[in-house]
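Removed: one protein chain of the complex. Kept in place: all other protein chains.
Labels for the chains are A, B and C, by order of writing; each one numbers its residues from 1.
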Amino acid sequence: MKYEEWSKISRIASKKSLWILHFCTGCGAIEMPPVMTSRFDMERFGMAPMATPRQADVLLITGYLTVKTLKRVIQVYEQMQDPKYVVAFGSCPINGGMYWDSYNTINQLDKYLPVDLYLAGCMPRPEGIINAMMELMEMIEKGEARGWEKYRKNYEKYKKNQEMAFKFGKVEE
Amino acid sequence: MSVIKPLKAWKHLLKRPHTIRYPYQEHVDMEGKRLPTEVLRGFHSNDLEKCIGCKMCGMICMNDAISYEEIPELEVEKGKKIRPIIDYGRCCYCGLCTEVCPTGSLKLTPNFKLIDVDREKFRFMPTQLNVKRDDYMVDENAILFSPEEYKEKVKGNK
Amino acid sequence: MKAKEIIGRGEEVHGRLYVKVEKQEVRELIKTLKENKFQHFVMLSCIDWIDDGEFELVYHLWSYEYREHVMISTRIKREGEEMESLHDLFPQIETYEREIKEMYGVNFIGNERLTPFFLEGWPHMPPMRKDFDSKKFIKDVFESIPPVEDEDEGI
Partner (left out) sequence: MKMKEYELFIGPQHPGITGNMMYHLWVDGDTVVKAECNVGYLHRGFEKLMESRTWMQNIPLVCRICVPDPDVNEMAYSMAVERLMGWREEVPERARYIRTVVLELSRIAAYLMGIGSYAGALGIYTLPQWALGDRDYIMDIFEQLTGARIYHIYIWPGGVRWDMPADLPKLIEKTMKYLEKRLKLYDDVFFKNRIFFDRAVDIGVIPKEKAIEWGVTGPNLRASGHEYDVRRLEPYAAYENIDFDVIHYPELGKFDVLSSGGDAYTRMLVRRLEIEQSISIIRQALKKMPSGEHLLKHPNWFKWEVPPGIAYERVESSKGEYGYMVVSDGGKKPVRVHVRGPSYTHGINVAETILKGANIADVSQILFSLDICPPDIER
């Protein structure tokens, strides 16, 4: 078999077994328990929480990110194995949300990490989360979720941006 | 204190699970009422003919989510041809903007679904076309005009 | 009010006893109140009165027996004045002092744990001060960071 065919089969296989990293940031974490437990039960879609970043496929950014958390999120993201996907929940990672003028939260997540999918809401409802996950599966099957390749390619730029946020603008030249 | 009693949990093996098989099944509450109901605070709808462009919604918005775009074809009063554009990367769905709206044109609808790869898609002009009353899901063809697209659409109608 | 009988001063503001004192008297007052059943230390808050050039420190105490709330308020200068630490009276005062040091820059003599608390590597002025303009700050810091553009499409 050719490489393309193999990769297609592997994509279909990986779409049906997504491990979600158990690292929820901010208020969106409150809508994850209903999705994970019996009422909405995401294991129907072959998704389950995973405690270690090495074995996880999906990183959920559930809400605002403070600079202190962003450091940990980036460490975690870099530990994850390729291919890896980032889904951003709610208003805050899109353009700041409620905390757009807070001194400690970043406004746009895609300046620091490549985001594969955005989901509107404050907080998104569990139905929205399930829909987003199904959309992500579709994207994986088609091979459209390529944030991790973008991160690898523009690594220097991302690093520079992250450094600027960590130092709150006081970067020594 | 008991060791045997916890095994009662096993009797649930024979019961129907209370899981909502969304999206194959609707989300219903205990009495079988379909959720979300009409009170859910989701995306806005705006009656552009009724709206007078008074900017009240932008003044009460604490998130700076509402900006304005001029639509010359829609002048209701003299000089008031601006209509709100809402940035759902800022909106918190509190509904204060609808409370201060003097004409009642701006409303919150139970639409809540918007999933996209592009960050820019989350900023659009609410119109009445956003609402599809029989089904609360967002109609993919009707919603989400950029201001430019909306202008085109209005021009075509006139 | 029972608290007024114990300490013999203060006025009632919105149902709470509000006592204005000098900063040297605070320790003695809180000690007296603690011995007289005002055993629950609610919180220590700081208010920035920038027009007067002063910080107001408010110590809140509550008595479960008398169901009364006492606010002991003292004012210190915004620049160059320090406060005595009271963490030996109630252990949680240590944490409140730590937060006020970080958010307002007030130094508490005797508290050895005034380390960074919420913020990590914060290089600017304490953020809760009124002269810290957070809108200008986010414009300078977060909004000046450029978005990452993919140079050539197709990987």
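Just so we're on the same page, a residue touches a chain if its C-beta (ideal position, glycine included) is under 8 Å from a C-beta of that chain, and two chains touch if they have at least 3 such contacts.
Just so it is clear, the structure is predicted and the values come from calculations on it, not from any experiment.
Contacts of the undrawn chain with the visible chains, over the full complex, involve A, B, C. Residues 22-27, 29-31, 33-34, 36-40, 51, 64, 66, 68-69, 72, 98-99, 101-105, 122-123, 125 are the ones on subunit A that touch the missing chain.
Counting the whole complex, the residues of subunit B in touch with the unshown chain are 1-3, 5-6, 8-9, 18, 29-31, 33, 35-37, 39-41, 59-60, 62, 92-96, 100, 108.
Mapped onto subunit C, the interface with the missing chain covers residues 13-16, 18, 39-43, 45, 47-49, 58, 60, 64, 67, 69, 71, 90-92, 94-95, 117-120, 127-128, 130, 132, 134-135.
In the analysis below, only the chains that are shown with their structure count from here on.
With centres taken as mean C-alpha coordinates, the chain found closest to the middle of all protein C-alpha atoms is A. Chain geometry summary: the mean Cα position of subunit A and that of subunit C are 37 Å apart. Counting only residues that touch two or more partner chains, subunit A has 100-101, 108, 110.
Those residues of subunit B that touch subunit A in the shared complex are 17-23, 27, 36, 43, 63-64, 87-93, 112-119, 122-123.
For subunit A in complex with subunit B, the residues that touch the partner chain are 38-41, 44, 91, 94-98, 100-101, 108, 110, 115-122, 124-128, 130-132, 134-135, 139, 144. Only residues 67-68, 71, 100-104, 106-108, 110-111, 114, 146, 149-150, 153-154, 157-158, 161, 164-170 of subunit A touch subunit C when the two sit together in their complex.
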